[in-house]
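Of the protein chains in this complex, one is absent; all others appear in place.
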Amino acid sequence: MANEKETLIKIDEVGKWYEDVQALDGISMEIDRKDVVVICGPSGCGKSTLLRCINGLEEFEEGDVIVDGVSVREVRGTKNIYKLRSKIGMVFQHFELYPHLTALENVTLAPKKVFNMSKKEARQKGMELLERVGIPEQADQKPGELSGGQQQRVGIARAIAMDPQTIMFDEPTSALDPEMIRDVLEVMADLAKEGLTMIVVTHEMGFAKEVADEIAFMENGNIVEHNDVETFFKNPESERAKEFVDRVLVHI
Amino acid sequence: MGLDLSVIARNSNVLWGGFLTTLKLFGIAFAGGLPLGILLGLGRLSSKKWIYYPVSAYINFIRNVPLLMVVFWIYFALPIVTGHNIGRLPSAVIAFIVFEATYFGEIIRAGFQSVKKGEMQAAYSTGLTYTQVTRYILIPIGLRRVIPSLMTQTIVIFQDTSLAYVIGLREFVRASTVVNAREVRSLEIFGFVALVYLVICLAGSTISNRLEEEGE
Partner (left out) sequence: MKSRGQLPALHFDKMGYQFDWGVIIREPYWRWLLNGFIKTLILGSISWGIALFLGIIVGTIRTLPAKTARAIGKAYVEFFRNIPLLVQLFFWYYVIPPMIGQWFNRMESLPWIMAIFGLGVYTASRVAEHFRSGLNSVPKGQRQAGLSTGLSNWQLYRYIIIPYGFRLMIPPITTEFLTIFKNSALAMTIGVLELSGQSYKIGTWTFHSFESITAAVIGYLLIGLSIIGFMGWVEEKLKIPGLVGRG
């Protein structure tokens, strides 16, 4: 297996400040194609910021991110950033569905506008995606009429509508009621089987254990430990990761 | 056509007198409008129909009529109702209280509505009566939430008092037109009036903005 590995995303000493607070501290990390990487760590450690630096939603002052050979630093501020973003889907903690559009329209807006897909084609594709996440019946409802779990599944459908090679999840289940979390995690596990590269910020260690290939543990804007799942849970190298594992394993 | 700022100094008596009238009008209108506004705000949330409907009708009626017309209307209606000539200042004061209270009322109602049901229920559960809950919970919490909006409305009232001009009350603007009729120096005179309002209202809105930021 090892010889098939190919780096898709390379995070190279990225540093970022909010005013005078350092959010990312020269962080480096490599993510291989088709891998599922879970990023965990205490809140405020920079997980979400890191995701937003990868697709250029947040600017960073130091270092660079290379996505499939394209430098985020170089395409930032040019039209090519849109192309880069369309190759990386993103799912948000609070869904961020467009409230004035229906579930289906939420999914099809970008394919129609960025790829100039015809209405009919976009609709067909959108329906397929909604079926894939299990909510085709809700296609014509607006987000305000959907449950949290349904909204997040629309969010996932929207993120994969551009056929991205990578999809990033920013705490996708932490705003959901417990009974809805499983539905969403199942959809995510299915996507992982289909060979998408996934970067998942989450506290769901059960999901990490079963689905992820690697886990990265972050603290204070840096990566404390980045290992394969088995090593991470059985023999964590760092003291902090060990503490963290001990604490969360009680829950599982 | 140079500027002749001495017209302001020459007529400072008249202008100052007008300004004082404006302040008086504003002070009384505010002092009367706010309590009436609180009552209207409570009335808008009343579950008693005989309170809610008349109060709502009154508010919706006044808010759809120009202030200028209310000022006129009261001015002409008062002698009919009372049989006496009431005078310009009392007439203007009544008009402003009647008018501004409806705007205060709607702001205050929004403040009351922002008070959480739980807070009210907690108060009731300790055995407080409606009046006590209103007095010690609803009004203090609700009013505090809308202080910035009330400030903004207060600045609006200050500007609105200029409309007493139309019934011939010699407030600041009327006084300035009196001076202008004599001196024909409209740039200096109206420029001065505009500047005075600008400085006062800017100061007011700066304070209101600061309050709002602190509130967050």
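List of remarks:
Should a chain be cited, it is by its letter among A and B, assigned in written order, with residues numbered from 1 in that chain.
In the analysis below, contacts are C-beta pairs under 8 Å (C-beta built on N, C-alpha and C of every residue); 3 or more make two chains touch, one makes a residue touch a chain.
It should be emphasised that the depicted structure is a prediction, and the values quoted were computed from it without experimental measurement.
Remark: the omitted chain is touched by one listed residue; of A:Gly41, A:Gly63, A:Gly126 or A:Pro143 this is A:Pro143.
Only one of A:Cys53, A:Ile88 or A:Leu104 touches the absent chain when the whole complex is considered: A:Ile88.
Only one of B:Leu5, B:Ala31 or B:Met69 touches the absent chain when the whole complex is considered: B:Met69.
For subunit A, the list of residues touching the undisplayed chain reads 52, 55, 57, 79, 82-83, 85-90, 92, 94, 96-100, 109-110, 113-114, 142-145, 158-159, 161-162. Residues of subunit B that touch the chain left out of view are 61, 63-69, 72-73, 75-77, 79-80, 83, 110, 113, 155, 159-160, 162-163, 165-168, 173, 177, 180-181, 184, 186-187, 190-191, 193-194, 197-198, 201-202, 205.
Here, only the chains that are shown with their structure count from here on.
We define each chain's centre as the mean of its Cα atoms; on that basis subunit A and subunit B are separated by 53 Å.
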